[in-house]
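Below is one structure; the comments refer to it alone.
Note that one protein chain of the assembly has been removed; the remaining protein chains are unaltered in position.
To keep things simple, chains are lettered A, B and C as they appear, and every chain counts its residues starting from 1.
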Amino acid sequence: MVRFGVASDENDLEEELRKLKVQALVGHPRFTQVVMALILINAVLVGLETYPYIYDTYFPWIQWTDRLLLWAFTLEIVLRMIASRPTLSFFKDGWNVFDFIIVASGHLFVGSSFITVLRVLRVLRVLRAISILPALRRIVTALLLTLPSLAHIAFLLSILFYIFAVTGTMLFGEVSPEYFGTLHHTLLTLMQVLTLDSWASGMMRPMLDSAPWAWIYFTLFVLLGSFIVMNLIIGVIVTNLDRANEEGKPETPDQGSELRALRAEVGELKAMIRELSERGK
Amino acid sequence: MVRFGVASDENDLEEELRKLKVQALVGHPRFTQVVMALILINAVLVGLETYPYIYDTYFPWIQWTDRLLLWAFTLEIVLRMIASRPTLSFFKDGWNVFDFIIVASGHLFVGSSFITVLRVLRVLRVLRAISILPALRRIVTALLLTLPSLAHIAFLLSILFYIFAVTGTMLFGEVSPEYFGTLHHTLLTLMQVLTLDSWASGMMRPMLDSAPWAWIYFTLFVLLGSFIVMNLIIGVIVTNLDRANEEGKPETPDQGSELRALRAEVGELKAMIRELSERGK
Amino acid sequence: MVRFGVASDENDLEEELRKLKVQALVGHPRFTQVVMALILINAVLVGLETYPYIYDTYFPWIQWTDRLLLWAFTLEIVLRMIASRPTLSFFKDGWNVFDFIIVASGHLFVGSSFITVLRVLRVLRVLRAISILPALRRIVTALLLTLPSLAHIAFLLSILFYIFAVTGTMLFGEVSPEYFGTLHHTLLTLMQVLTLDSWASGMMRPMLDSAPWAWIYFTLFVLLGSFIVMNLIIGVIVTNLDRANEEGKPETPDQGSELRALRAEVGELKAMIRELSERGK
Partner (left out) sequence: MVRFGVASDENDLEEELRKLKVQALVGHPRFTQVVMALILINAVLVGLETYPYIYDTYFPWIQWTDRLLLWAFTLEIVLRMIASRPTLSFFKDGWNVFDFIIVASGHLFVGSSFITVLRVLRVLRVLRAISILPALRRIVTALLLTLPSLAHIAFLLSILFYIFAVTGTMLFGEVSPEYFGTLHHTLLTLMQVLTLDSWASGMMRPMLDSAPWAWIYFTLFVLLGSFIVMNLIIGVIVTNLDRANEEGKPETPDQGSELRALRAEVGELKAMIRELSERGK
């Protein structure tokens, strides 16, 4: 973590020492615990705010605590930035960028009239619990790593969605404007059909009188959609199992090398006996 | 099971003998069968009680049988406690603690006015079928063992729930007070959305008129929620498969040792030939 | 298939010859094709009968065809019985017993007034397509074989169902008699909750006014129920994967024996060299 070489080139010894002190502070488990506690207080605060009675009565208190929290988080980020000098290396970690944006946006919108945006931002600070706890960080990273392997099948699913959306709007736009009125209405409807929520009871059946063939459209989409989603899920399972299998199998290559070593020794044996036999002649 | 050493220190031989007799009684298969039968009678009884006609007509009978059952269970627990003297060791098994609490609470609340609590407790005695049958005990233990591996992803899910709950209450609290009125209402609503029950037909669509952007909130939660739940399930599958695989693979390490032995023998061979060759010089 | 020994003990040669002829007939692929065709005709017939217009107009035709089919099936069963003499061995295969019951019951109820029973029996003859086609037979046998491994967890699920059914009837019997009126109503309700059909929108929410704590009951059951069902499904997956893995791994034991043979040969080598070395002294 400590890069003496880099530091001595541009900073004097004093600054380097300060950096080391900050690193010790930031790396201390107590530091993480305090930040986690602040995140928890922030979480409880945004939760309490949703109750109008509490919000109206304790408004000044809540506002003050919130400002204190924002500055505490800012201080934390600044400390961690100093600890990982040069500043650029701080931004190399995606999680740090995430933390920075969450906190910086809190300052940006302060005093603005977009109160809802500000409040949503404060809620999003709860997400920092993930970036602070290494275990959660690892899980989210693992989840994100499964995404690329799903890209192709997700693209396939979106082609299916688009084709059925255009066809659905064309065929049922006038029959059922609530569900198939425009292209974006239909896309939302298809999302609902894919989750199987009232696809038949609420949507298809009322349409059967005026569009008796609508069942073909719905059944086809349910079957194709479920089939692709099923394969998407299976893809994730297979990827996960493969990774788990690879981690659990370190012995086989070792055995191969053992075998090769054995064969080499038998080769030496043969050479020794050949020599012995030739000498005996 | 018999600990002579411990016993001889504190009890006389007579008491030790009594303990052995009780152990023989408790360990007998017939003992388990009788207890299982009592649990079954208890189950039928609490079932019959739910029919008001039967409850009103046979009330004294039911009450008497119930008291008899409670004392029979108490006797069983006491016998099993004696069999596993010292008493403390009895409470080391979580299942025994469970049995004890179920039966003891029956005595605690007897005659109290919390009739509903008492009846629920009597229903819970049916759960003793699990602690009595070893096969079920093993399955429940296995199920409980998968829980820790799910802890992290469950925590992630609860962060997601909390953030969407606060945001939902903020954004839709006035639009749809039935679903998003307060923080706890929203949490229940999100639970319903996660099970995909009427998330679109019953909740989102009626809100689209007054909050046209609500679909982003719902779709995002459905996608993120399903994705995390899916990974939670896959986690359990992978854990289970790994355990199943490990149990089914006892041969590989054996093969490795076989290989090592073979190599040692070839090494001896080489030494023998070297000796032979040196002698021949 | 041909058991000369058994036959010559009790039957004369002529009868044995007849049996062989019947076996050749029954084993012929064309025989299976004809039976399959009859099952198909039967299937189309019971399908057409459901349309009242066709039923009323062609009633005599349908009845005649049906009688013909019943006798054809009877003839088939009798032939297969003769082919697998002694008759008892015919009933050793569960599928044969199944075929026999399906056909025999058709004769039993003929002319009876239980028209619905008779018609349902005729529909069930379609199931014979499974017993006739070996591929389907194998799949159904495989499905049935997964059942025993699920027995324990299914028992656990039924304990959960029973406890929640009794508790539900006790707590909500008066609040929502439609869903929790009696024990069997509640069991059906729980089945519906387990499939997540309108568990919140249709059942829990209307009850929240009069029983504000109902959400605990529902959420708990949804969580526990889904967890057990999930493990039930995972159990089937693991069982299936294990079976698939075992079928795909015939090589490892062979390798072990190869290794043992190699070691034996190296042992012989050592003995030979020792002898050589002793001779050299």
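Quick note on the criterion: contacts are C-beta pairs under 8 Å (C-beta built on N, C-alpha and C of every residue); 3 or more make two chains touch, one makes a residue touch a chain.
Keep in mind that this is a model prediction, so the values were computed, not measured.
Considering the intact complex, the chain excluded from display touches A, C. Screening C:Ala37, C:Leu136, C:Ala151 or C:Leu220 for touch with the missing chain picks out C:Leu136.
Residue-level contact of chain A with the missing chain is found at 152-153, 155-156, 159, 162-163, 165-167, 169-171, 173, 182-183, 196-202, 205, 215, 219, 222, 227-228, 230-231, 234, 237-238, 241-242, 245-246, 252-253, 255-256, 259-260, 262-263, 266-267, 269-270, 273-274, 276-277, 280.
Within chain C, the residues in touch with the undisplayed chain are 43, 46-47, 49-51, 116, 119-120, 123-124, 126-127, 129-130, 135-136, 139-140, 143, 146, 178, 188, 191-192, 195-198, 202, 233, 236-237, 240-241, 244-245, 248, 251-252, 254-255, 258-259, 261-262, 265-266, 268-269, 272-273, 275-276, 279-280.
The working rule: only the chains that are shown with their structure count from here on.
Distance between chain centres (mean CA atoms), chain A to chain B: 30 Å. For this pair, chain A with chain C, the centres built from the Cα atoms lie 43 Å apart. Annotation for chain A: no residues touch two or more other chains.
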